[in-house]
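With one protein chain held back, the other chains of the complex are shown just where they sit.
Which chain is which? They are A and B, in the order written, and residues in each are numbered from 1.
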Amino acid sequence: MARSITYREAINEAIAQEMARDERVIVMGEDNAGGAGSPGEDDAWGGVLGVTKGLYGKFPGRVLDTPISESAFVGAAVGAATGGLRPVVELMFIDFLGVCFDQIFNQAAKFRYMFGGKAVTPVVVRTMWGAGLRAAAQHSQSLLSVVTHIPGLKVVAPSNPYDAKGLLIQAIRDDDPVIFAEHKMLYDVSGDVPEESYAIPFGEANIVREGSNGHADVTIVAIGRMVNTALEAADELASSGIQVEIIDPRTTSPLDTDTILESVENTGRLVVVDESNPRCSLATDIAALAAQEVFGSLRAPIQQVTGPHTPVPFADSLEDLFIPDTTRVAAAVKTVVDHVG
Amino acid sequence: MSGDHDERILTVTMPKWGLSMTTGRIVEIHVAEGDTIAKGDDVLDIDTDKIAGTLESPVAGPVRRLVAEVGDELPVGAVLAVVAPAEVPDGEIDAVVAEAKEAAASGALEVPDEPQPQLVEIGGRTISYFTLTAEEPGGDPVVLVHGFGGDKNSWLFVQQPLAEHHVVHALDLPGHGASDKEVGDGSLTSLADTVVGFLDALGISRAHLVGHSLGGAVVAAVARSTPGRVASLTLLAPAGYSADADAEYLRGFAAAATRRELKPLVGRLFADPALVTRQLVDDLLRYKRLDGVDKALSVLLGTLLDGDRQAIDTRGLLAGVDVPVTVVWGTADRILPPPDDIGERVDAGHMVHMEAANDVVRVLRAHL
Partner (left out) sequence: MTGTLTQAPAAELTPDALLDAYRTMRTIRDFEERVHEEFATGDIPGFVHLYAGEEASATGVCSHLDLRDAIASTHRGHGHCIAKGVDVMGMMAEIFGKLTGSCRGKGGSMHIADLSKGMLGANGIVGGGPPLICGRALASKLKGDGGVAVAFFGDGASNQGTTLESLNLASIWNLPAIFVAENNGYAEATSSTWSVATDDIADRAAAFGMPGVIVDGFDFFAVHEAAGEAVARAREGGGPTLIEVKFTRYFGHFEGDQQLYRADEVRNARENLDCLKVFRARVTGSGQLTDDQLDQVDQEVATAIAASVVAAKAAPKPGADDLLTDVYVSYQ
């Protein structure tokens, strides 16, 4: 039965249910129990934002605190995955890819191909992404395009609690390495989530909002937290008579290109909203996809709404300018609608 | 509404169709100010996010004001139209309208305490059900049993109107909705046992049983095994009335894992596939993704089908059973095509209780 829980609780519940279902599932990461070896409580933290809190108590011995040593413990998760476990390893911030990327993209991602299809590496790297917490340049990035680029990895970016639970369960059951990117500004967002276990298949976009009576003027493809920004913009635009269809890809690898292209063919207009930096990004990727595949359907140049080509700034006044907001999204929609071709 | 207005002023309000409905969008208005309407007349078409329905008037009299406009998204309970005799002065009508608009805009509508779904243990399984009760219920209670892949919420347009005079229960069969997903052998007998167990658990000695599709065969099996517990049977597009079936739909529904696969199939359930909204498909996907549902549907498929033909013989089950039976079928049913000898036809596809809910309610009221 569904009840309202937060994105954070949905993630915790997904892990707990999979740990109960499958004893091969283990959890590891910095402070994932929290307090290991310290004089106080053993289960004090549950990760830096408390996502795994309580798991240590339920599954002692299967929730491992690690030293701050990402190369070793992310690599250990990868190695353990080749040894019959299904590790869920937490890379605290996606920014920390810099200190363990080799184990992810040269090892985990490539084993299956390099070894001629004989390797199975069922590891999940949970990691926090996105701007908005005034966490500055090294704790706020949206590096999904970096991991999406790598063949062999799957990349998941849930935008709501329901998706977070179902996609994480799928990630844990999946036999390929998965980067599970949790947007830090969504942890306290609530939504209806079934108590039962369920898996959402990868590569199926969610049509978050349809136009009216099957008609929409513009397609917005939005990722992660930007889905909510797009929804707010769509509500405003609807009052001025512009109908927006919003697509949340949910997984950027695999990407549900069919749903995106079908929508663009129907609307003839595309706006891509992604808070990451603009160059070689998901926005450019999706825009290029539409331009190449459905050029004839386009009635206006594609608009991309992204952060600027800068690191994420610290001061709230600057960070608020960095992150795409409803005004910028609505303006981009109006640009494509008003375009006279 | 505050109670100090002229008692002769009546209102038509946004209904609550189904558990999750909080707002409705006005799609079409069938009456004009100045028209005189009777109870049961079509007033408005309302889109609930899941599916559009037609609101029939609960009141009679001249329509003095239409408060809602096409395109408005209004909360449950919001006043849509004001009905009152010509003698009531315009000023009083305007005051009611102004108050209604303010209430709708402020979000201050009084939504009564919602009845919630409940759980009961039957034969080792948790079964979910939802009950609506009339203030002064009469006669035997009504039990609504959905079909293959459906759930208690599929009765959204039917349960509330029936509950104006009866206690009406809608349950989730094993493998469905919020009930346990384990279906055992999934036989018709075991499903019927669950319904009998439900009557036992709720202390219901006798009930009017209403079943749709597979649920129709299930309630027929209940009448066969325990006729004394059944006041009447109403079978909506029931399984097992002929051997014909859209086996491709049934197997496809069981197998579909994505919206892309599911949406065209769900369209076949309705005479008008445009009724299939994103939300309806999403809700079905949410159900189908739950652990255990795949297996449950695959087992039940074995109960429904023998090759491409129906495996159930509902007419055979009912032979010699002394219970009043009413059968209703949609003329455009593509899943279980209506047999020639079924008299009661309504303008709908397989989902008669969703697509022609008001007709179904009328048929039911005639014999409850």
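Methods note: a contact is a pair of C-beta atoms (placed from the backbone, for glycine too) under 8 Å apart; a residue touches a chain by one contact, two chains touch by 3 or more.
Here the structure is a predicted model, which is why all the values come from computation and not from measurement.
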Which displayed chains the hidden chain touches across the whole complex: A
Option touching the unshown chain, where A:G61, A:G241 or A:G296 are the choices: A:G61
Option from A:A81, A:L143 or A:I246 whose C-beta touches the chain left out: A:A81
Among A:A119, A:V189 or A:A238, the residue in touch with the chain that has been omitted: A:A119
Residue in contact with the excluded chain [from A:G50, A:G203 or A:P278]: A:G203
Touching residues (missing chain, whole complex) on chain A: 26, 61-62, 64, 66-67, 69, 71-85, 87, 102-103, 106-107, 111-120, 151-152, 154, 174-176, 201-204, 254
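Quick note on the criterion: only the chains that are shown with their structure count from here on.
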Chain A and chain B: spacing of chain centres that average the CA atoms, whole Å: 37
Residues of chain B touching chain A in the complex: 117, 128, 178, 181, 257-260, 274, 277-278, 282, 286, 289-292
Chain A residues touching chain B - in the complex, by the definition given at the top: 1, 162, 166, 194, 196-201, 204, 206-207, 210, 214, 258-259
